[in-house]
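Only a single protein chain was left out; the remaining protein chains are all shown in position.
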Amino acid sequence: MRKGVRDIIFGTCMLAVGGLLWWETSKPRYQADKVQDYGFDPAFFPRVLLGLWFLLTIVILARSVVVWSQEVEPQNWGRLAGSVVLSAAYIWLMDGIGFLFASVAFAIAIMVFLGLRRPMWIGLVGVLFPLLTWYCFVFLLQIPLPTSPWFVRL
Amino acid sequence: MPALSRRSFTAVALATALLATSTVSAEYPEKPVTIVVAWAAGGATDLVTRALQPVLGKQLGADLVVKNITGAAGTIGTAEAARARPDGYTVLITPTGPLTTQPHLRDIPYDLDSFAPIGRIAVTPMLMMVPPSSKYQSLQNVLDDAKANPGKVKFASTGAGTLPHISILGLNKAASIETKHIPYKGSANVMKALLGGEVDVFSDQAQLVPKYDLRALACWSAARLPEYPDVPTMKELGFDFELENWLGVFVPKDTPQAVVDRLSSALSATLQDASVVAALDKLKVTIAHLGPSELAVFAKKDYDRNRDLLKDAGLLKK
Partner (left out) sequence: MESLGNALVLLADPATLAAIVAGIVFGMIVGAMPGLGSVLAITIALPFTFGMDKVPSIALVLAIYCASVYGGSLSAILINTPGTPQSAATVLDGFPMTRQGKADLALGWATMASLIGGLFSAAVLIVAAPQLARFALRFGAIETFALIGMALTCIAGVSRGSMFKGLLAGVLGLFLATVGTDPMTGSVRFDFGIFELSGGFKLIPVVVGLFAFAEVFSRIAERRTELHDVTAAVGFKLAPLAEWLARWKTIVRSAVIGTFIGVLPGTGAATASFIAYSEAKRVGRFRERLGTGEPEGVVASETANNAVTGGALVPTLALGIPGDPVTAVMMSALIIQGIQPGVRLFVDNPDVMNAAFMALIVCNLLMFAVGALAAPIITRVLRMPESILLAMVLVLSVVGSYGVSGRMFDVMVSVVFGIVGYLFRICNVPTAPVVIGMVLGPIFEESLRQGLILTDGDFLAFFGPEHPIAMVLLVITVLIVVIPIWRHLRARSSGPSAQAGR
């Protein structure tokens, strides 16, 4: 992809998001009559920011011509998508079966996915690291982590 | 699945309650109990909770885990507690704000009746205070000045819907004065503004007065405070107000009665424990215990009073 194309896509996205947010600030609750003894209404500051937002985005769009011909470093989209999907699955799993089990599964999966092919390392790190983390948080730091439906603390 | 287990749990709890209350302790608690604190670690509510934690745990016979879920004036954590399974393993320790004022201000997924009370821990009296260098010697001075210069006397609060804010709204209405209201993030920020001369008057917890050498003009409690015998109450000054902050323990509604009883007896025993009394004393928190039924009445009264005040000020949610 060319850098100019990239910047135009980026700028257009930012304009769209900014426009959506501006539209949001025009809803009645941002100008609520609650304001009487508070000085400025809640939409005041965000709108100042959105103004700057539009201005800067337009400058970026205009400048996309300057970098038009350069190429963006190619990315391995497949690997990226895989790791994002794995991370999302990890969070979803953690909600269901607790931190420890989900982490062991995830750690092993991501290491295999990234191309590690040494079973002993995978097993050792995949089990011991989540176990150690879990122990430190739950027992030493006393920070509760998501639990599974089967056990009290794990 | 949750509905089923809730029902079976209720059945078991009911059965044991009918047979003998002493066996309840064998049933509940059988795993760690989570205490939700809707404020940051190290805040006032959190510190009291952590002071109670070891003894309350011993009284209950279970490990207690404190979970700080912060944000949006305590409503995020309180909502999380309201959503929890009503099995006694999620307990909320909260000041008055999230339960008795926030539900009036905006749409939140809980209300006061989403909770069943366990007991009140403490009451924090409120004083109206001015900096030592202030020209105001009495409430009358403040009112006279506010009448002479409408919208000029600067009152600080710790944000919309907080007790300091409600005290301003109440006074504005009762004395028919107009003041300038400046909200700050917390009482420490207000102290800086008060000592630096940015604002004139503030009403909040009484212990701030000796801490920062301030002058107290009025007391928002029903009777004069023993530590400040010279400070008149609002009632004596001719305003029918009673505002105070309190700290209570709640569980989600529909929690089995046996569990509520178990928790409330553990709480009342904890609040009589010498080490807890000493720890809370260091935090300048005065224990004022109330049982479940008294707290229910007390909290409802606060809830209704705040709604009326906020309604008059036009802040009630639509």
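In order of appearance the chains are A and B, and numbering begins at 1 in each one.
The criterion applied here is as follows: contacts are C-beta pairs under 8 Å (C-beta built on N, C-alpha and C of every residue); 3 or more make two chains touch, one makes a residue touch a chain.
Quick caveat: nothing in here was measured; it's all calculated off a predicted structure.
All shown chains touched by the missing chain in the whole complex, by label: A, B.
Annotation: of B:159, B:238 or B:314, B:159 touches the absent chain (contact as defined above).
In the complete complex, the hidden chain is touched by one of B:85, B:106, B:215 or B:235, namely B:106.
Although one chain is not displayed, its contacts with subunit A can still be listed: residues 3, 6-7, 10, 14, 21, 24, 29-30, 32, 34-35, 38-46, 49-50, 52-53, 56-57, 59-60, 63, 72, 74-77, 79-80, 82-84, 87-88, 90-91, 94-95, 99, 103, 106-107, 110-111, 114-116, 121, 125-126, 129-130, 133, 137, 141-146. The missing chain lies against subunit B, touching residues 40-43, 46-47, 50-51, 53-54, 67-73, 75-77, 79-80, 105-106, 108-109, 154, 159-161, 180-185, 188-189, 191-193, 195-198, 211-213, 279, 282-284, 315.
The rule is short, and it goes like this: only the chains that are shown with their structure count from here on.
The residues of subunit A lying in touch with subunit B in their complex are 33-34, 36-38, 142, 144, 152-153.
Taken together, the subunit B residues at the contact with subunit A in this complex read 31-32, 34, 65-67, 160, 180-181, 183, 314-315.
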